[in-house]
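What follows is a single structure, written as structure tokens, with notes after it.
Removed from the display is one protein chain of the complex; every other protein chain stays in position.
What follows is chain A.
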Amino acid sequence: MIQNASAPPFPPALFRDLAARLPSGAGRASRAHEPAGPGGRGGAADGAAIVLRDVAKTFPARGSDAAVEALADIALDIPRSEIYGIIGRSGAGKSTLIRTINGLERPTRGEVIVDGVTINRLDEAALRNERRKIGMIFQHFNLLSSRSAFDNVALPLELAGLSRVAIRAKVERLLDLVGLADKRDRYPVELSGGQKQRVGIARALATDPKVLLSDEATSALDPETTRSILALLARVNAELGVTIVLITHEMAVIKEICHRVGVIEAGRIIEEGPVGEVFAHPRTATARSFIGSLPGREIPAALAGHLRADPTGARQSVLRLTLTGAAAGQPVVTRLARQLGIDVVLLGGQIDSIGTLPFALLYVGVPTQAWASGAVGAALEAAGASTEVIGHVL
């Protein structure tokens, strides 16, 4: 998934070069499934890059508008060098949440700690200084139309007061990194959406941030461009060790590159955990509906009309099997058929991976008799599959 044919080449030497300039903890490819050890400065909570404690934000009433509680009781530990996805519908508060991390939004209560620094207690000057260590990319790219690609990437370095010579060297390396060396003198109007976002990513990385915030960075892009931008972000995370927090309303984005996911609804995180776990065992209806929005997740339409809850007299029982990790690589279905001497019908499903974790969701039909006896359930449990019965067919 992450390797994408349409992604531009990334010269590995360049990555090493940039990685070497980053503080410790960087340059190490780490995935959530092999938890990252604490690197760099000691964070507030054992190696977490970002800690949100009891964060709440209420926009005060103004005129005829009532006060709006945008965030409430937000508690999150975002581990260092991970990609953390926050998914929610529009108006759920995800935008406000991500903006508290770089202090664009000040919470009304609680603490936002980034790399050991309590962001929401800083004065303006100190906050500006901390913001240089936190990159941000945007849905609409927010590039200056008056500046070329080169000068857009140079902007944060100009703001930080670097010399022309230092800026030049750095910007050229960054444009190489995002695969836009040949577009350095182009203005945003001459670039495609994907190219603009690459400039945005290069700009966000210019000051060697430890944290990169992505505010719906792929929502304005077509699916193919989305994949190539996500591949670039995954690469930035793996090779530079940058912690990425992204917000999105698309489960495909979470599935493609995130290590952990938080589901936000009405200003609260209602479900949170490693992506594989949330996918395999969603606990809330919202998480289930986001997962269900992925192709291949629905109960096959032709079948849905014939399902009955009552097994009496039914010939076939329809099961939904969820296989994650090692189980997804096992011949679970053929083994079940051979072990019990029954026929197993494949009705639908999807075999996929979440990050590096193989993942399969299958709709199968088994003889109702075998299901009722408990033999099928026991065999599937032994094989490591999580099983739900969807209904029965006459």
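One rule holds in what follows: contacts are C-beta pairs under 8 Å (C-beta built on N, C-alpha and C of every residue); 3 or more make two chains touch, one makes a residue touch a chain; residues count from 1.
Keep this in mind: contacts and distances are computed from a predicted model.
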Statement: By UniProt, of "ABC transporter permease", "Stage II sporulation protein M", "SpoVR family protein" or "NADH-quinone oxidoreductase subunit M", the chain left out is "ABC transporter permease"
Statement: Among the options A:48, A:83, A:136 or A:357, the absent chain makes contact with A:136
Field: Identified contact with the non-displayed chain, of A:64, A:146 or A:163
entry: A:146
- prompt: For chain A, which residues lie in contact with the unshown chain of the complex?
  reply: 102, 104, 128-132, 134, 136, 138, 140, 142, 144-147, 155-156, 158-160, 187-190, 203, 207, 213
